[in-house]
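Take a look at the following structure, please.
Every protein chain except one is present and positioned as in the full complex.
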Amino acid sequence: MDFWLSYATLAAIYVLLGLSTNLLVGIAGIFSVSQAAVFGVGAYIVSYLLMNDLTTFLPAMLVAAAFCVVLNVLVTLPALRVSGDYFVVTSFGIQLLATAIFTNWTAGTGGANGLPGIPPADLFGKTLDTSSDLVMLSVAAMVLGCIAFWLIMRAPFGRLLRAIREDELAVAAAGKNVLRAKVSAAALAGAFAGSAGGLYATFLSFIDPSSFDLDASILLLTMVVVGGARTLAGSIIGPFLLLALPQVLSLIDIPTTIAAAARQLIYGVLLIAFMLFRPQGLAGEKL
Amino acid sequence: MLALQLLFNGLATGCALGVVAVTFSLVYSTTKLFHVAHAGVYTLGGYLAWSLSIHGAPFVVAFLVAIVVCAGVGALIQALLYARLEHRHATHLVILIASLGTLAVMQNIIAAVYSPNILQFSLPWASTVVAGGGSIRLTVIQVLIVVASVAAYGGLMWFAHRTILGKQMRAVASNPFLAEITRLRPRRVHVYVMAIASAVVSVPGVLVPVDLGLQPYNGVTPLLTATIAMIAGGVGSITGAFVLAIAIAELQNLSLLIIPGEWSIGITFFIFLVFMLFRPTGLFAAAR
Partner (left out) sequence: MSEYLTATGLEVSFGGLRALQDCSFTVERGRITCLVGPNGAGKTTIFNVITGFLRPNAGSVSFQGTSLDGLKPQAIVAAGIARTFQNLRLFVDLTALDNVVVALPAQSGEEPLAAIFRPLHVARTQARRREEAIRILEHVGLADRAGEFVRNLSYGEQKLLTVARGLATGAELLLLDEPASGLSASALEQIMLLLRRLQSEGKTLLVVEHNTRVVQQIADEVLFLHQGHLMARGTPEQIISDPTLAEIYFGGAI
(Lines give C-alpha, C1' and ligand atoms only; values in the text may rest on other atoms or scores of the structure.)
Protein backbone atom coordinates (compact mmCIF):
# COMPACT_ATOMS: atom_id res chain seq x y z
CA MET A 1 0.00 0.00 0.00
CA ASP A 2 2.83 2.32 0.91
CA PHE A 3 4.36 1.66 -2.47
CA TRP A 4 1.24 2.82 -4.30
CA LEU A 5 0.98 5.92 -2.14
CA SER A 6 4.61 6.70 -2.89
CA TYR A 7 4.07 6.23 -6.58
CA ALA A 8 0.98 8.43 -6.54
CA THR A 9 2.77 11.16 -4.60
CA LEU A 10 5.70 11.17 -6.96
CA ALA A 11 3.43 11.04 -9.99
CA ALA A 12 1.43 14.02 -8.72
CA ILE A 13 4.63 16.00 -8.28
CA TYR A 14 5.73 15.08 -11.78
CA VAL A 15 2.34 16.11 -13.17
CA LEU A 16 3.13 19.60 -11.92
CA LEU A 17 6.43 19.35 -13.73
CA GLY A 18 4.62 18.00 -16.75
CA LEU A 19 2.31 21.01 -16.75
CA SER A 20 5.37 23.22 -16.59
CA THR A 21 7.08 21.52 -19.50
CA ASN A 22 3.84 21.39 -21.45
CA LEU A 23 3.41 25.13 -21.09
CA LEU A 24 6.86 25.81 -22.35
CA VAL A 25 7.34 23.14 -24.98
CA GLY A 26 3.87 22.01 -25.90
CA ILE A 27 2.07 25.32 -25.88
CA ALA A 28 4.63 28.02 -26.44
CA GLY A 29 6.70 25.78 -28.66
CA ILE A 30 9.98 26.59 -26.92
CA PHE A 31 12.49 23.75 -26.86
CA SER A 32 13.70 23.46 -23.29
CA VAL A 33 16.06 20.96 -21.70
CA SER A 34 16.47 23.00 -18.53
CA GLN A 35 13.23 22.17 -16.77
CA ALA A 36 14.97 19.82 -14.36
CA ALA A 37 17.38 22.61 -13.45
CA VAL A 38 14.47 24.83 -12.39
CA PHE A 39 12.93 21.87 -10.55
CA GLY A 40 16.21 21.54 -8.70
CA VAL A 41 16.43 25.21 -7.84
CA GLY A 42 12.98 25.03 -6.28
CA ALA A 43 13.93 21.92 -4.34
CA TYR A 44 17.17 23.37 -3.01
CA ILE A 45 15.57 26.66 -2.01
CA VAL A 46 12.78 25.04 -0.04
CA SER A 47 15.25 22.65 1.55
CA TYR A 48 17.52 25.46 2.58
CA LEU A 49 14.69 27.51 4.07
CA LEU A 50 13.20 24.60 5.98
CA MET A 51 16.46 23.12 7.18
CA ASN A 52 17.61 26.43 8.57
CA ASP A 53 14.23 27.03 10.13
CA LEU A 54 13.82 30.28 8.26
CA THR A 55 10.18 29.89 7.32
CA THR A 56 7.41 27.35 7.32
CA PHE A 57 6.37 25.30 4.37
CA LEU A 58 3.95 27.53 2.48
CA PRO A 59 6.08 30.69 2.53
CA ALA A 60 9.06 28.56 1.50
CA MET A 61 7.09 27.27 -1.47
CA LEU A 62 6.12 30.81 -2.43
CA VAL A 63 9.70 31.98 -2.26
CA ALA A 64 10.86 29.05 -4.36
CA ALA A 65 8.13 29.59 -6.94
CA ALA A 66 8.82 33.32 -7.14
CA PHE A 67 12.55 32.73 -7.52
CA CYS A 68 11.98 30.24 -10.31
CA VAL A 69 9.66 32.65 -12.08
CA VAL A 70 12.35 35.30 -12.07
CA LEU A 71 14.97 32.76 -13.10
CA ASN A 72 12.95 31.63 -16.10
CA VAL A 73 12.24 35.20 -17.17
CA LEU A 74 15.92 36.15 -16.93
CA VAL A 75 16.88 33.11 -18.93
CA THR A 76 14.27 33.25 -21.66
CA LEU A 77 13.91 36.96 -22.27
CA PRO A 78 17.32 37.74 -23.78
CA ALA A 79 17.58 34.45 -25.61
CA LEU A 80 14.12 34.44 -27.16
CA ARG A 81 14.56 38.01 -28.23
CA VAL A 82 17.25 36.79 -30.57
CA SER A 83 15.81 33.51 -31.85
CA GLY A 84 14.48 30.10 -30.93
CA ASP A 85 17.72 28.36 -31.77
CA TYR A 86 19.56 30.73 -29.48
CA PHE A 87 17.34 29.54 -26.72
CA VAL A 88 18.32 25.93 -27.36
CA VAL A 89 21.92 26.81 -26.57
CA THR A 90 20.84 28.84 -23.56
CA SER A 91 18.72 25.99 -22.29
CA PHE A 92 21.52 23.46 -22.54
CA GLY A 93 23.87 25.94 -20.94
CA ILE A 94 21.54 26.60 -18.02
CA GLN A 95 21.03 22.92 -17.42
CA LEU A 96 24.74 22.09 -17.47
CA LEU A 97 25.59 25.14 -15.39
CA ALA A 98 22.94 24.25 -12.83
CA THR A 99 24.24 20.71 -12.55
CA ALA A 100 27.74 22.12 -12.05
CA ILE A 101 26.47 24.39 -9.29
CA PHE A 102 24.40 21.67 -7.62
CA THR A 103 27.39 19.33 -7.67
CA ASN A 104 30.18 21.71 -6.73
CA TRP A 105 28.71 24.39 -4.48
CA THR A 106 28.99 22.12 -1.49
CA ALA A 107 28.32 24.88 0.99
CA GLY A 108 24.93 25.68 -0.45
CA THR A 109 23.70 22.43 -1.91
CA GLY A 110 25.64 19.75 -0.13
CA GLY A 111 27.47 19.00 -3.35
CA ALA A 112 27.38 15.61 -4.97
CA ASN A 113 26.35 13.98 -1.71
CA GLY A 114 23.17 15.97 -1.59
CA LEU A 115 21.12 17.30 1.29
CA PRO A 116 19.78 14.79 3.76
CA GLY A 117 17.38 15.45 6.58
CA ILE A 118 15.00 17.86 4.92
CA PRO A 119 12.11 18.40 7.36
CA PRO A 120 8.63 17.39 6.23
CA ALA A 121 6.04 19.89 5.14
CA ASP A 122 3.84 21.50 7.72
CA LEU A 123 0.49 23.00 7.00
CA PHE A 124 -1.51 25.03 9.50
CA GLY A 125 0.46 23.57 12.38
CA LYS A 126 0.12 19.95 11.35
CA THR A 127 3.23 18.11 10.23
CA LEU A 128 2.67 16.05 7.12
CA ASP A 129 4.94 13.08 7.28
CA THR A 130 2.83 9.99 6.81
CA SER A 131 2.36 8.49 3.38
CA SER A 132 -1.30 9.40 3.28
CA ASP A 133 -0.56 12.98 4.35
CA LEU A 134 1.97 13.33 1.59
CA VAL A 135 -0.17 11.89 -1.13
CA MET A 136 -3.00 14.22 -0.18
CA LEU A 137 -0.69 17.24 -0.22
CA SER A 138 0.76 16.34 -3.59
CA VAL A 139 -2.55 15.52 -5.15
CA ALA A 140 -4.00 18.76 -3.81
CA ALA A 141 -1.11 20.68 -5.34
CA MET A 142 -1.57 18.75 -8.58
CA VAL A 143 -5.26 19.59 -8.69
CA LEU A 144 -4.56 23.26 -8.09
CA GLY A 145 -2.00 23.18 -10.86
CA CYS A 146 -4.40 21.50 -13.24
CA ILE A 147 -7.09 24.06 -12.53
CA ALA A 148 -4.67 26.91 -13.15
CA PHE A 149 -3.52 25.28 -16.38
CA TRP A 150 -7.08 24.75 -17.54
CA LEU A 151 -8.03 28.34 -16.78
CA ILE A 152 -5.01 29.63 -18.66
CA MET A 153 -5.70 27.50 -21.70
CA ARG A 154 -9.30 28.67 -21.91
CA ALA A 155 -8.35 32.31 -21.56
CA PRO A 156 -7.16 34.63 -24.34
CA PHE A 157 -3.62 33.88 -23.23
CA GLY A 158 -4.00 30.25 -24.16
CA ARG A 159 -5.43 31.16 -27.51
CA LEU A 160 -2.63 33.64 -28.07
CA LEU A 161 -0.03 30.98 -27.34
CA ARG A 162 -1.69 28.55 -29.74
CA ALA A 163 -1.66 31.18 -32.45
CA ILE A 164 1.99 31.97 -31.76
CA ARG A 165 2.87 28.33 -32.07
CA GLU A 166 1.19 28.21 -35.46
CA ASP A 167 2.49 31.40 -36.97
CA GLU A 168 4.17 33.96 -34.78
CA LEU A 169 4.74 36.30 -37.70
CA ALA A 170 1.01 36.55 -38.29
CA VAL A 171 0.48 37.16 -34.59
CA ALA A 172 3.01 40.01 -34.65
CA ALA A 173 1.25 41.36 -37.73
CA ALA A 174 -1.96 41.36 -35.73
CA GLY A 175 -0.37 43.69 -33.23
CA LYS A 176 0.45 41.31 -30.38
CA ASN A 177 3.66 41.20 -28.39
CA VAL A 178 4.91 37.71 -29.13
CA LEU A 179 8.00 37.94 -26.95
CA ARG A 180 6.02 38.96 -23.90
CA ALA A 181 3.62 36.06 -24.33
CA LYS A 182 6.45 33.56 -24.61
CA VAL A 183 8.27 34.96 -21.59
CA SER A 184 5.01 34.88 -19.61
CA ALA A 185 4.62 31.22 -20.50
CA ALA A 186 8.17 30.62 -19.33
CA ALA A 187 7.51 32.51 -16.09
CA LEU A 188 4.45 30.38 -15.37
CA ALA A 189 6.38 27.26 -16.19
CA GLY A 190 8.93 28.39 -13.63
CA ALA A 191 6.28 28.72 -10.94
CA PHE A 192 5.00 25.21 -11.59
CA ALA A 193 8.47 23.68 -11.67
CA GLY A 194 9.69 25.50 -8.58
CA SER A 195 6.67 24.40 -6.57
CA ALA A 196 7.12 20.85 -7.73
CA GLY A 197 10.70 21.05 -6.50
CA GLY A 198 9.63 22.13 -3.04
CA LEU A 199 7.14 19.28 -2.78
CA TYR A 200 9.76 16.83 -4.01
CA ALA A 201 12.24 17.91 -1.36
CA THR A 202 9.83 17.54 1.53
CA PHE A 203 8.50 14.26 0.20
CA LEU A 204 11.86 12.54 -0.17
CA SER A 205 13.57 14.42 2.69
CA PHE A 206 16.78 13.96 0.71
CA ILE A 207 17.80 15.48 -2.59
CA ASP A 208 20.93 15.25 -4.71
CA PRO A 209 22.02 16.64 -8.07
CA SER A 210 21.25 13.45 -9.97
CA SER A 211 17.51 14.16 -9.85
CA PHE A 212 17.98 17.50 -11.58
CA ASP A 213 20.36 16.82 -14.44
CA LEU A 214 20.09 16.73 -18.21
CA ASP A 215 18.78 13.17 -18.11
CA ALA A 216 15.97 14.35 -15.85
CA SER A 217 15.11 17.13 -18.30
CA ILE A 218 14.99 14.55 -21.06
CA LEU A 219 12.61 12.47 -18.95
CA LEU A 220 10.34 15.50 -18.53
CA LEU A 221 10.32 16.05 -22.28
CA THR A 222 9.49 12.40 -22.79
CA MET A 223 6.55 12.71 -20.41
CA VAL A 224 5.07 15.53 -22.46
CA VAL A 225 5.79 13.82 -25.75
CA VAL A 226 4.27 10.50 -24.68
CA GLY A 227 1.35 11.93 -22.74
CA GLY A 228 0.60 14.52 -25.36
CA ALA A 229 1.12 18.23 -25.81
CA ARG A 230 -1.19 21.03 -24.83
CA THR A 231 -3.83 19.00 -23.01
CA LEU A 232 -4.54 18.40 -19.37
CA ALA A 233 -5.00 14.70 -20.03
CA GLY A 234 -1.60 14.50 -21.66
CA SER A 235 0.06 16.27 -18.75
CA ILE A 236 -1.38 13.70 -16.37
CA ILE A 237 -0.98 10.52 -18.40
CA GLY A 238 2.65 11.16 -19.33
CA PRO A 239 4.08 11.30 -15.81
CA PHE A 240 1.97 8.42 -14.50
CA LEU A 241 3.07 6.19 -17.36
CA LEU A 242 6.73 7.15 -17.43
CA LEU A 243 7.11 6.79 -13.68
CA ALA A 244 5.74 3.28 -13.90
CA LEU A 245 8.40 2.40 -16.43
CA PRO A 246 11.26 1.79 -13.96
CA GLN A 247 9.00 -0.61 -12.06
CA VAL A 248 8.21 -2.49 -15.23
CA LEU A 249 11.88 -2.59 -16.11
CA SER A 250 12.78 -4.04 -12.75
CA LEU A 251 10.84 -7.14 -13.72
CA ILE A 252 13.38 -7.71 -16.49
CA ASP A 253 16.82 -8.82 -15.45
CA ILE A 254 18.99 -5.82 -16.17
CA PRO A 255 22.32 -5.46 -14.40
CA THR A 256 22.25 -2.45 -12.12
CA THR A 257 25.29 -0.90 -13.73
CA ILE A 258 23.36 -0.24 -16.89
CA ALA A 259 19.87 0.16 -15.46
CA ALA A 260 20.04 3.94 -15.69
CA ALA A 261 21.38 3.78 -19.23
CA ALA A 262 18.61 1.36 -20.16
CA ARG A 263 15.96 3.75 -18.89
CA GLN A 264 17.46 6.72 -20.71
CA LEU A 265 17.77 4.62 -23.84
CA ILE A 266 14.06 3.89 -23.70
CA TYR A 267 13.27 7.56 -23.26
CA GLY A 268 15.35 8.34 -26.34
CA VAL A 269 13.59 5.67 -28.35
CA LEU A 270 10.22 6.97 -27.20
CA LEU A 271 11.14 10.49 -28.23
CA ILE A 272 12.15 9.40 -31.72
CA ALA A 273 9.24 7.02 -32.15
CA PHE A 274 6.59 9.48 -31.07
CA MET A 275 8.02 12.29 -33.19
CA LEU A 276 8.04 10.00 -36.20
CA PHE A 277 4.78 8.18 -35.71
CA ARG A 278 2.62 9.95 -33.17
CA PRO A 279 3.58 13.57 -32.56
CA GLN A 280 0.35 14.20 -30.68
CA GLY A 281 1.27 11.70 -28.02
CA LEU A 282 -1.33 9.48 -26.45
CA ALA A 283 -3.81 12.17 -25.45
CA GLY A 284 -2.59 15.44 -26.80
CA GLU A 285 -2.40 17.64 -29.85
CA LYS A 286 0.23 17.51 -32.53
CA LEU A 287 3.49 19.04 -31.43
CA MET B 1 55.15 28.40 -16.14
CA LEU B 2 51.78 26.92 -15.56
CA ALA B 3 50.26 29.52 -17.84
CA LEU B 4 52.32 28.34 -20.77
CA GLN B 5 51.27 24.74 -20.23
CA LEU B 6 47.68 25.86 -20.02
CA LEU B 7 48.11 27.74 -23.27
CA PHE B 8 49.43 24.64 -25.02
CA ASN B 9 46.65 22.50 -23.62
CA GLY B 10 44.16 25.13 -24.64
CA LEU B 11 45.49 25.10 -28.17
CA ALA B 12 44.98 21.37 -28.48
CA THR B 13 41.55 21.43 -26.87
CA GLY B 14 40.62 24.51 -28.86
CA CYS B 15 41.56 23.01 -32.20
CA ALA B 16 39.57 19.88 -31.46
CA LEU B 17 36.64 22.00 -30.36
CA GLY B 18 37.10 24.03 -33.51
CA VAL B 19 36.49 21.01 -35.67
CA VAL B 20 33.32 20.20 -33.73
CA ALA B 21 32.21 23.79 -34.17
CA VAL B 22 33.00 23.89 -37.86
CA THR B 23 31.25 20.60 -38.62
CA PHE B 24 28.22 21.59 -36.58
CA SER B 25 28.15 24.92 -38.36
CA LEU B 26 28.28 23.13 -41.68
CA VAL B 27 25.16 21.17 -40.86
CA TYR B 28 23.38 24.11 -39.28
CA SER B 29 23.92 26.58 -42.07
CA THR B 30 22.94 24.09 -44.76
CA THR B 31 20.01 22.28 -43.17
CA LYS B 32 19.01 24.93 -40.62
CA LEU B 33 18.71 22.07 -38.14
CA PHE B 34 20.16 22.21 -34.66
CA HIS B 35 21.64 18.74 -34.87
CA VAL B 36 22.28 17.97 -31.20
CA ALA B 37 22.83 14.32 -32.07
CA HIS B 38 26.18 15.49 -33.47
CA ALA B 39 27.48 14.98 -29.94
CA GLY B 40 26.47 11.35 -30.23
CA VAL B 41 28.36 10.88 -33.49
CA TYR B 42 31.38 12.55 -31.94
CA THR B 43 31.22 10.09 -29.03
CA LEU B 44 30.60 7.09 -31.26
CA GLY B 45 33.76 7.65 -33.26
CA GLY B 46 35.95 7.39 -30.22
CA TYR B 47 34.38 4.17 -28.98
CA LEU B 48 34.56 2.50 -32.37
CA ALA B 49 38.24 3.30 -32.68
CA TRP B 50 38.83 2.06 -29.15
CA SER B 51 37.09 -1.26 -29.82
CA LEU B 52 39.23 -1.95 -32.83
CA SER B 53 42.40 -0.70 -31.24
CA ILE B 54 41.92 -2.78 -28.10
CA HIS B 55 41.47 -5.84 -30.23
CA GLY B 56 44.79 -5.31 -31.94
CA ALA B 57 43.96 -3.29 -35.00
CA PRO B 58 46.57 -0.70 -35.98
CA PHE B 59 45.52 2.74 -34.87
CA VAL B 60 45.32 4.09 -38.41
CA VAL B 61 42.88 1.37 -39.38
CA ALA B 62 40.76 1.95 -36.29
CA PHE B 63 40.75 5.66 -37.05
CA LEU B 64 39.69 5.18 -40.65
CA VAL B 65 36.95 2.74 -39.78
CA ALA B 66 35.60 5.18 -37.22
CA ILE B 67 35.53 7.95 -39.80
CA VAL B 68 33.71 5.85 -42.35
CA VAL B 69 31.16 4.45 -39.91
CA CYS B 70 30.44 7.90 -38.50
CA ALA B 71 29.90 9.23 -41.98
CA GLY B 72 27.38 6.47 -42.52
CA VAL B 73 25.63 7.07 -39.24
CA GLY B 74 25.35 10.77 -39.97
CA ALA B 75 23.94 10.11 -43.41
CA LEU B 76 21.44 7.63 -41.96
CA ILE B 77 20.24 10.06 -39.32
CA GLN B 78 19.62 12.62 -42.04
CA ALA B 79 18.02 10.28 -44.53
CA LEU B 80 15.91 8.18 -42.19
CA LEU B 81 14.97 10.69 -39.54
CA TYR B 82 15.41 14.34 -40.42
CA ALA B 83 14.43 14.04 -44.06
CA ARG B 84 11.34 12.05 -43.18
CA LEU B 85 10.24 14.59 -40.61
CA GLU B 86 10.89 17.50 -42.93
CA HIS B 87 8.93 15.80 -45.64
CA ARG B 88 5.95 15.84 -43.30
CA HIS B 89 6.49 19.53 -42.62
CA ALA B 90 7.36 18.86 -39.01
CA THR B 91 8.23 21.94 -37.01
CA HIS B 92 11.78 22.58 -35.91
CA LEU B 93 10.72 21.73 -32.41
CA VAL B 94 9.72 18.24 -33.48
CA ILE B 95 13.01 17.67 -35.31
CA LEU B 96 14.98 19.02 -32.35
CA ILE B 97 13.22 16.59 -30.03
CA ALA B 98 13.92 13.74 -32.43
CA SER B 99 17.57 14.78 -32.55
CA LEU B 100 17.72 14.87 -28.77
CA GLY B 101 16.17 11.41 -28.69
CA THR B 102 18.81 10.20 -31.11
CA LEU B 103 21.53 11.63 -28.90
CA ALA B 104 20.05 9.88 -25.87
CA VAL B 105 19.84 6.60 -27.76
CA MET B 106 23.41 6.79 -29.01
CA GLN B 107 24.94 7.78 -25.68
CA ASN B 108 23.06 5.17 -23.73
CA ILE B 109 23.65 2.31 -26.14
CA ILE B 110 27.32 3.11 -25.76
CA ALA B 111 26.97 3.25 -21.98
CA ALA B 112 25.15 -0.07 -21.94
CA VAL B 113 27.59 -1.82 -24.25
CA TYR B 114 30.83 -0.31 -22.95
CA SER B 115 29.90 0.57 -19.37
CA PRO B 116 29.45 4.12 -18.11
CA ASN B 117 32.97 4.23 -16.71
CA ILE B 118 35.95 5.92 -18.25
CA LEU B 119 37.90 3.84 -20.73
CA GLN B 120 41.43 4.48 -21.92
CA PHE B 121 43.23 3.75 -25.13
CA SER B 122 46.47 1.88 -24.65
CA LEU B 123 48.70 3.62 -27.12
CA PRO B 124 52.08 4.31 -25.56
CA TRP B 125 53.24 6.45 -28.42
CA ALA B 126 50.46 8.93 -27.78
CA SER B 127 51.74 10.20 -24.47
CA THR B 128 55.36 10.45 -25.55
CA VAL B 129 56.59 13.93 -24.87
CA VAL B 130 57.48 15.74 -28.03
CA ALA B 131 58.73 19.03 -26.76
CA GLY B 132 59.11 21.07 -23.66
CA GLY B 133 61.31 21.11 -20.64
CA GLY B 134 60.93 21.39 -16.95
CA SER B 135 57.30 21.62 -16.08
CA ILE B 136 56.00 21.99 -19.61
CA ARG B 137 55.03 18.92 -21.61
CA LEU B 138 53.68 18.67 -25.10
CA THR B 139 52.68 15.16 -26.05
CA VAL B 140 52.49 13.48 -29.45
CA ILE B 141 48.75 13.21 -29.24
CA GLN B 142 48.37 16.89 -28.53
CA VAL B 143 50.46 17.79 -31.55
CA LEU B 144 48.49 15.30 -33.60
CA ILE B 145 45.23 16.87 -32.48
CA VAL B 146 46.38 20.33 -33.52
CA VAL B 147 47.74 19.17 -36.88
CA ALA B 148 44.72 17.02 -37.71
CA SER B 149 42.26 19.70 -36.66
CA VAL B 150 43.91 22.43 -38.67
CA ALA B 151 44.05 20.04 -41.62
CA ALA B 152 40.36 19.29 -41.17
CA TYR B 153 39.58 22.98 -41.04
CA GLY B 154 41.64 23.60 -44.16
CA GLY B 155 40.02 20.67 -45.90
CA LEU B 156 36.54 21.91 -45.14
CA MET B 157 37.38 25.42 -46.31
CA TRP B 158 38.72 24.03 -49.57
CA PHE B 159 35.65 21.84 -49.90
CA ALA B 160 33.21 24.64 -49.27
CA HIS B 161 34.80 27.07 -51.66
CA ARG B 162 36.40 25.00 -54.37
CA THR B 163 34.38 21.89 -55.00
CA ILE B 164 31.11 21.67 -56.84
CA LEU B 165 29.40 19.92 -53.94
CA GLY B 166 30.68 22.58 -51.61
CA LYS B 167 29.29 25.33 -53.77
CA GLN B 168 26.01 23.52 -54.10
CA MET B 169 25.94 23.25 -50.36
CA ARG B 170 26.47 26.95 -49.95
CA ALA B 171 23.81 27.66 -52.54
CA VAL B 172 21.33 25.46 -50.73
CA ALA B 173 22.27 27.16 -47.49
CA SER B 174 21.69 30.64 -48.76
CA ASN B 175 18.42 29.99 -50.52
CA PRO B 176 16.72 26.65 -50.03
CA PHE B 177 13.62 27.67 -51.95
CA LEU B 178 15.61 28.66 -55.00
CA ALA B 179 17.67 25.55 -54.61
CA GLU B 180 14.55 23.43 -54.64
CA ILE B 181 13.19 24.87 -57.85
CA THR B 182 16.49 24.98 -59.70
CA ARG B 183 16.98 21.25 -59.27
CA LEU B 184 19.78 21.45 -56.78
CA ARG B 185 18.22 18.51 -54.88
CA PRO B 186 18.62 19.98 -51.41
CA ARG B 187 17.71 16.72 -49.78
CA ARG B 188 20.57 14.91 -51.37
CA VAL B 189 22.91 17.76 -50.53
CA HIS B 190 21.77 17.49 -46.93
CA VAL B 191 22.73 13.84 -46.80
CA TYR B 192 26.18 14.57 -48.18
CA VAL B 193 26.68 17.42 -45.75
CA MET B 194 25.69 15.25 -42.79
CA ALA B 195 27.99 12.49 -43.98
CA ILE B 196 30.93 14.83 -44.38
CA ALA B 197 30.32 16.64 -41.12
CA SER B 198 29.99 13.35 -39.24
CA ALA B 199 33.12 11.96 -40.85
CA VAL B 200 35.19 15.02 -39.99
CA VAL B 201 33.90 15.33 -36.44
CA SER B 202 35.16 11.85 -35.72
CA VAL B 203 38.69 13.21 -36.13
CA PRO B 204 38.59 14.97 -32.76
CA GLY B 205 36.10 12.30 -31.69
CA VAL B 206 38.88 9.71 -31.89
CA LEU B 207 41.95 11.79 -31.08
CA VAL B 208 40.72 13.62 -27.99
CA PRO B 209 39.81 10.40 -26.11
CA VAL B 210 43.27 9.05 -26.94
CA ASP B 211 44.50 11.91 -24.81
CA LEU B 212 41.77 12.17 -22.21
CA GLY B 213 39.85 8.90 -22.13
CA LEU B 214 36.39 7.83 -23.19
CA GLN B 215 33.10 8.42 -21.39
CA PRO B 216 29.67 7.97 -22.94
CA TYR B 217 28.27 11.32 -21.86
CA ASN B 218 31.31 13.43 -22.66
CA GLY B 219 29.97 14.72 -25.92
CA VAL B 220 27.39 17.21 -24.71
CA THR B 221 29.65 19.80 -23.12
CA PRO B 222 32.02 20.04 -26.10
CA LEU B 223 29.03 20.33 -28.39
CA LEU B 224 27.59 23.12 -26.31
CA THR B 225 30.91 24.96 -26.30
CA ALA B 226 31.20 24.39 -30.03
CA THR B 227 27.76 25.88 -30.71
CA ILE B 228 28.70 28.89 -28.65
CA ALA B 229 31.88 29.22 -30.72
CA MET B 230 29.79 28.99 -33.86
CA ILE B 231 27.45 31.70 -32.68
CA ALA B 232 30.21 33.95 -31.40
CA GLY B 233 32.17 33.50 -34.59
CA GLY B 234 29.13 34.23 -36.67
CA VAL B 235 26.84 31.60 -38.15
CA GLY B 236 28.02 30.70 -41.62
CA SER B 237 31.64 31.60 -41.02
CA ILE B 238 33.81 28.49 -40.90
CA THR B 239 36.88 30.45 -39.91
CA GLY B 240 34.96 32.37 -37.27
CA ALA B 241 33.80 29.17 -35.61
CA PHE B 242 37.29 27.66 -35.62
CA VAL B 243 39.02 30.75 -34.29
CA LEU B 244 36.44 31.40 -31.59
CA ALA B 245 36.63 27.78 -30.45
CA ILE B 246 40.33 28.18 -29.85
CA ALA B 247 39.75 31.49 -28.12
CA ILE B 248 37.12 30.02 -25.81
CA ALA B 249 39.30 27.01 -25.00
CA GLU B 250 42.22 29.28 -24.18
CA LEU B 251 40.04 31.45 -21.97
CA GLN B 252 38.72 28.38 -20.21
CA ASN B 253 42.23 27.03 -19.65
CA LEU B 254 43.67 30.31 -18.48
CA SER B 255 40.77 30.74 -16.10
CA LEU B 256 42.10 27.64 -14.32
CA LEU B 257 44.75 29.92 -12.87
CA ILE B 258 42.03 31.66 -10.92
CA ILE B 259 39.06 29.35 -10.52
CA PRO B 260 38.68 25.58 -10.06
CA GLY B 261 38.17 23.41 -13.14
CA GLU B 262 34.63 22.32 -12.43
CA TRP B 263 33.44 25.86 -13.02
CA SER B 264 34.84 26.12 -16.56
CA ILE B 265 31.38 25.80 -17.94
CA GLY B 266 30.63 29.06 -16.20
CA ILE B 267 33.29 30.77 -18.29
CA THR B 268 31.86 29.41 -21.50
CA PHE B 269 28.38 30.42 -20.54
CA PHE B 270 29.55 33.86 -19.54
CA ILE B 271 31.12 34.35 -22.96
CA PHE B 272 27.84 33.23 -24.52
CA LEU B 273 25.89 35.70 -22.40
CA VAL B 274 28.14 38.52 -23.47
CA PHE B 275 27.64 37.75 -27.14
CA MET B 276 23.92 37.17 -26.76
CA LEU B 277 23.43 40.50 -25.09
CA PHE B 278 25.80 42.63 -27.13
CA ARG B 279 26.51 40.97 -30.44
CA PRO B 280 24.13 38.13 -31.24
CA THR B 281 25.17 37.89 -34.85
CA GLY B 282 28.72 37.04 -33.88
CA LEU B 283 32.00 38.52 -34.97
CA PHE B 284 32.26 37.38 -38.56
CA ALA B 285 28.68 36.73 -39.61
CA ALA B 286 28.56 35.61 -43.22
CA ALA B 287 27.16 38.27 -45.51
CA ARG B 288 24.07 36.91 -47.17
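The letters A and B name the chains in turn, as written, and every chain counts its residues from 1.
What we mean here is this: contacts are C-beta pairs under 8 Å (C-beta built on N, C-alpha and C of every residue); 3 or more make two chains touch, one makes a residue touch a chain.
Bear in mind the structure is a predicted one, so any value in this text is a computation, not a measurement.
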Among the options A:54, A:112 or A:170, which residue touches the chain absent from this view?
A:170
Kindly note down the residues of subunit A that lie in touch with the hidden chain.
148, 151-152, 154-160, 162-163, 166-167, 169-177, 181, 184-185, 187-188, 285
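Definition applied: only the chains that are shown with their structure count from here on.
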Distance from the CA centroid of subunit A to that of subunit B, rounded to the nearest Å?
30
Could you list, by residue number, the parts of subunit B that touch subunit A in their complex?
34, 36, 81, 84-85, 90-98, 100-109, 111-112, 115-116, 216, 220-221, 224, 227-228, 231, 260, 262-263, 265-266, 268-269, 272-273, 276-277, 280
For the complex, give me every residue of subunit A touching subunit B.
25, 29-31, 33, 78-79, 82, 84-86, 88-90, 92-93, 96-97, 100, 103-104, 214, 218, 221, 225, 257-258, 260-262, 264-265, 267-272, 275-276, 279, 287
